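A single protein chain has been omitted; all remaining protein chains appear in their positions.
Going by the order they are written in, the chains are A and B; count residues from 1 in each one.
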Amino acid sequence: MDQISINAVGRKELTTYTEYPPKGYRVRISTYWWLGRWAYLKFILRELSSVLVAWFVIETLLQVNALIAGPGAYQDFQGFLRNPVVIALNIISFFFILFHAITWFNLAPKAMAIRLGGKRVPAILIALPNYAAWLLASVIVGWLVLRG
Amino acid sequence: MLDISSHDVLIVGGGGAGLRAAIAVAETNPNLNIAVLSKVYPMRSHTVSAEGGAAGVIGPDDTLDEHAYDTISGGDWLPDQDAVEFFVKEAPEELLRMEHWGCPWNREPNGRVAVRPFGGMKKERTWFAADKTGFHMLHTLFQTSLKYNAVTRYDEFYATKLLADDGQVQGVVAIELASGKIQAISAKAVILTTGGCGRVFPFTTNAAIKTGDGMSLAYRAGAPLKDMEFVQYHPTGLPFTGILITEAARAEGGYMLNKDGYRYLQDYNLGKPQPQPVLRSMELGPRDRLSQAFVKEFEKGRTLKGPYGDVVHLDLRHLGEKKITTKLPFVRELCLKYENLDPVKELIPVRPVVHYMMGGVHTDTNGATPLKGLYAAGEVACVSINGANRLGSNSLTECLVFGAQCGRAAADFASTQRAPGRHLLAQAVDEETRLQDQFLRKAGGRERISEIREEMQRTMEQSAGIYRSRDSLEQAAGKLSELQERFRDIGLDDRGHAFNTELVAALELGSMVDVAESIIQCALHRTESRGAHQRTDFPARDDQKFLAHSVVTRTAEGTPAVNYLPVKITRWPPAERVYGK
Partner (left out) sequence: MAEQIALEVTRFSPERDKVPSIQAFDVPLRKEWVVLDALNYVKDRVDGSLSFRWSCRMGVCGSCGMMVNGEPKLTCATFLTDYAPGPVRVEPLKNFPVMRDLIVEITDFLGKLSKVKPWIIRAKKKPLSEGEYLQTPDELDTYRQFSMCINCLLCYAACPVYGLDPLFAGPAALALAQRYNMDSRDEGKSERLDILSQHDGIWGCTFVGECTEVCPKHVDPAGAIQQYKLTATQEWIRSLLMPWGGKS
């Protein structure tokens, strides 16, 4: 592209203009942007839930470790679990994991656009098996734990 | 600092015709440097609002001759028949090319492209993408155009003047809206694809951007405008907003009802009512005749009173929810949103609304104007294939066929030309001075843009509507010269540079007043009734005197002068327009 300036043909500038592309005004995003809207808050809570999922994983690993170490260590571990702080933490974690699981299962139909007989399978039919599998797993675990 | 940028081909307007032209230039000669300049981002162009479809012969029972005949009779024998023959021949290939570029055309169960019936067409030949055909075509063209690196885009630039040297058009002066900077953009060939000027009327389906800029650019540079008196009223617009309810609604089987629930079109020589839609009959008659029938019904007191003028009803209820949601989803969406009614269960109030300009910049079948280096295509141009009344679904196809043709012609022309000289910059400097003196640095200025615009629009509706007469037109001519005078005394609230949309509105108003004057003058001089131009004082068609195009040029004093150019007849001698038989 051939660009020459007006000065090159000896005429003076008439006007000054803002440069292009102009910078524009960028609104700074507040640190607390996620409080402004329920959907954003929900999103942040879901992101946060991963920390608590990690906590459960660590707890389970500790439990397995205690189990391998012998009955004494396991007793100590059970004592640790009875600590009110740990109980509170576990209750909070439990609700976050529920939240995490539900949002994850609800996401499944979004990610899987399965078509049968020319029609997209309704979201509920994709979400439902996930919930069913979850329920089944819970029942099996419950049975294993409670039968003794 | 004033800059000059140079290109081989500059396209002013980024809608259907402009983008098609850009691609055509790139494919004709890959070495050419192409620019597309538009006052809006290309995907905002008004092509986006087209709903019903695009016509092109595809069915085994259809022929090019039938499409040509429908177009010519629909245009009341004013179309140039050589242009129409070229148009119908190119149409299917262009629509097919859109298919190859990804346009989501509706399909038959076997995967072939589906077609639907349309007003004034004897066969089913309207390709469609639900009822958002223009939207899909525009986005397909825009997205496809992104792969051509030879195309430089000037998005949100407003062209104020054509640069010309010794009668040859060599670029434009444009304002970069973001900064307000004036820039000269030179080119070996310029293509105008700026669309129509529906906004000279108060009640129109046309978007805010349709202000006749390209027509005025050409007209001021000395190019003639053609057939400007032919303004199409679409019979089915929503009251107040003027939002279009596509003709496809009638093609799918909708009825037009007056206040008694009577299918009144049967009283206007358009055939007998049948439960199923019949091609070239009743609701599938041409737009001019349907809009005229509305006025007659109104005069008989058989329309319904509404807060925004009288209306009749469009009845889709018998089509059922399934057909409406699959074939006319946008109609339903628009009715629900803007009229708060569901066409599945309720009647839609509609009235005729200004929709399309058959006239425009005079071009030949290559899209070339009489000015060397200047081309035009789409609604801004008048080839003419539309004559005195355009058939629905011909205009999208026209954008493709003549956009492409004009792109090829401009590419060939540009390949033979030398680059314009830098001395054009002086014209840009003068133009900048004019804009500063006339608008930005002017002291005072008592007139408001909106007042002049509204008076112009009212004048046009009252005098150049569906029916016209010498009295109304002469009055309008006087009023418009008064408005031209008052326009000089316009005062802007906004004297800034960055995104001065008020300055743009002033320049658009200037274009519109020019175009309005040309419409009135052409209408005044055509003392006959043909297609969309109906004179109450001359109710009959007069082939002796007026089987001719009106050609209006700007005189040295700035006033319009009207002359005539004979219509090109090839195989279809003028006859009576017959519908409903």
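In this text, contacts are C-beta pairs under 8 Å (C-beta built on N, C-alpha and C of every residue); 3 or more make two chains touch, one makes a residue touch a chain.
None of the values given here were measured: they were computed from a predicted structure.
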Hidden-chain contact residue, picked from the options B:Glu93, B:Glu321 or B:Asp542: B:Glu93
Identified contact with the non-displayed chain, of B:His139, B:Arg390, B:Arg554 or B:Arg577: B:His139
Contact footprint on chain A, counting only the chain that is left out: 18, 21-27, 29, 33-34, 36-37, 39-40, 43, 47, 107, 110-113, 115, 118, 120
Residues of chain B (touch criterion as defined above) contacting the omitted chain: 40-41, 43-46, 48-49, 93, 96-97, 99-102, 104-113, 132, 135-136, 139, 143-144, 146-147, 155, 178, 207-209, 240-241, 243-244, 330, 333-334, 337-338, 448-450, 492-494, 496-502, 505
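As a convention for this text, only the chains that are shown with their structure count from here on.
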Between chain B and chain A, distance of the C-alpha-averaged centres to the nearest whole Å: 51
